[in-house]
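Omission of a single protein chain aside, the complex is shown with its protein chains in their original locations.
After this line comes subunit A, so read on.
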Amino acid sequence: MINFQYLRTTTSKSALNLISKDKNSKFLAGGTNLIDLMKRGVTSPEKLIDINHVPLKQIEAVGDQIIIGALASNTAVAEHALIKEKLPLLAMALNAGASAQLRNVATVGGNMMQRTRCGYFYDTEMPCNKRQPGSGCGAIGGFNRMHAIFGTSDQCIAVHPSDMCIALVALDATVVLSNAKGERKVLFKDFHRLPGDTPQLDNNLKADEMIVRLEIPNNNLNKNSYYLKVRDRASYAFALVSVGAALELSDNKIKDVRLAMGGVAHKPWRLTAAENFLKGKEASAENFEQAAKLAMTDAKGFGENNFKLQMAPNSIIEALTVAKSKA
C-alpha cells in the first residue's frame, strides 16, 4: 500500500474543514472497501481523515421518522430492536451482506460509499472506464456474469453490490449531507448514479461533503417484508440478483408495496412501474407475475449474465410471495 498521511478527528466540523483543504483526501470510516482498494492500487489517496470518533452513531425514532447516523455500524443497525421491529427489511438486507466481521466495522455511510465495481475495476492491468476514464470497458464483451442488466451505458456495466442500499431505496430513505456551509437532503434513490458518460462517479456526494445521517419515514410495511438474495454460495457472496419486497396488505389487497433489486444495476434499482401496477390490486400469483414482467421492461443482457433476465423476474415473484405469506 502506498503510504499516506493519516489524520484523526472527533467532530464533523473539523472533518469537513480537513476534507475541503485537499482534493486527494478521503474520509476513513470502517475502511473495509477503501483499504482493500488501496491495497490493490485501485485508489491511493494522499490523506485519510479518520472519522470513526465523530459522534454520528445514533439509531433512534424521532417524530414519524427513524434516524440512523452515518457511522452506526452495519451490525449495530441490524441488531437494533427498533430496526428489527419497524424496518425488518433493512435488518434482513444488512444481515445478508458481507460477513459478521465486516459488518462489525462497516458503517452505514461507508456501505453507501463502497464503490460500484467489478473484477475489471479491481484489476489495474485491465481497461476500466470507472477506474481510468477513457480506457475502455473490459466487461462488455468480456467476463460479465455478475454484471448489470438495467441502466447500463456503453462505458460501464458494473453493479453496486450493497444489500443495505436495496432496503433503503425501497423504504424511501432520505440522505442528509453536510458541508462547511450547512446541510442538504437527497432522496436515497437520487444519491447513487447511473454510469452514463461519467462511470467514474458512483454517486452525487460532492468533494466537500460528508454523509451525516439517514431519515427513514415510518411505514406499515414491517409485517410483510422479505429480502431475497440469490448468490453462488449460501452466504458471504455478492448477489447475482437480490430483491427487497415489502407489502402493506388489507385482507388480500395491496395498500402499499415497495420493490427494489440488487445485483442488476450501477445503483440500487427501485421497481416503480411494478409497484404502481400492484397498488390497489389483489396480492395474487397472477398479479405478482405481471408485476415481475413489467419490472423487466428495458432489461438487457450482455451474454454471460443473460440468465439474470430470467432469474430477476423469478426472484421478484418469490420475494413477493414470501413477503405476503408472513404472518
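Heads up, the rule we're going with is that a contact is a pair of C-beta atoms (placed from the backbone, for glycine too) under 8 Å apart; a residue touches a chain by one contact, two chains touch by 3 or more; residues count from 1.
Operating definition for what follows: contacts and distances are computed from a predicted model.
The protein name that UniProt records for the chain not on display, among "2Fe-2S iron-sulfur cluster binding domain-containing protein", "Amino acid/amide ABC transporter membrane protein 1, HAAT family", "Energy-coupling factor transport system permease protein" or "Alpha-L-glutamate ligase-related protein", is "2Fe-2S iron-sulfur cluster binding domain-containing protein".
Listed residues A:43, A:272 or A:306: the one in touch with the omitted chain is A:43. Looking at A:92, A:113, A:157 or A:221, the residue that reaches the missing chain in the full complex is A:113. Listed residues A:23, A:223, A:253 or A:279: the one in touch with the omitted chain is A:23.
When the whole complex is considered, the residue among A:18, A:67, A:102 or A:176 that touches the unshown chain is A:102.
One chain of the complex is left out; on subunit A, the residues touching it are 1-6, 8, 19, 23-24, 26-29, 31-32, 35-36, 38-40, 42-43, 45-48, 50, 52, 75, 98-102, 104-105, 109-110, 113, 115, 130-133, 200-203, 205-207, 209-211, 234-236.
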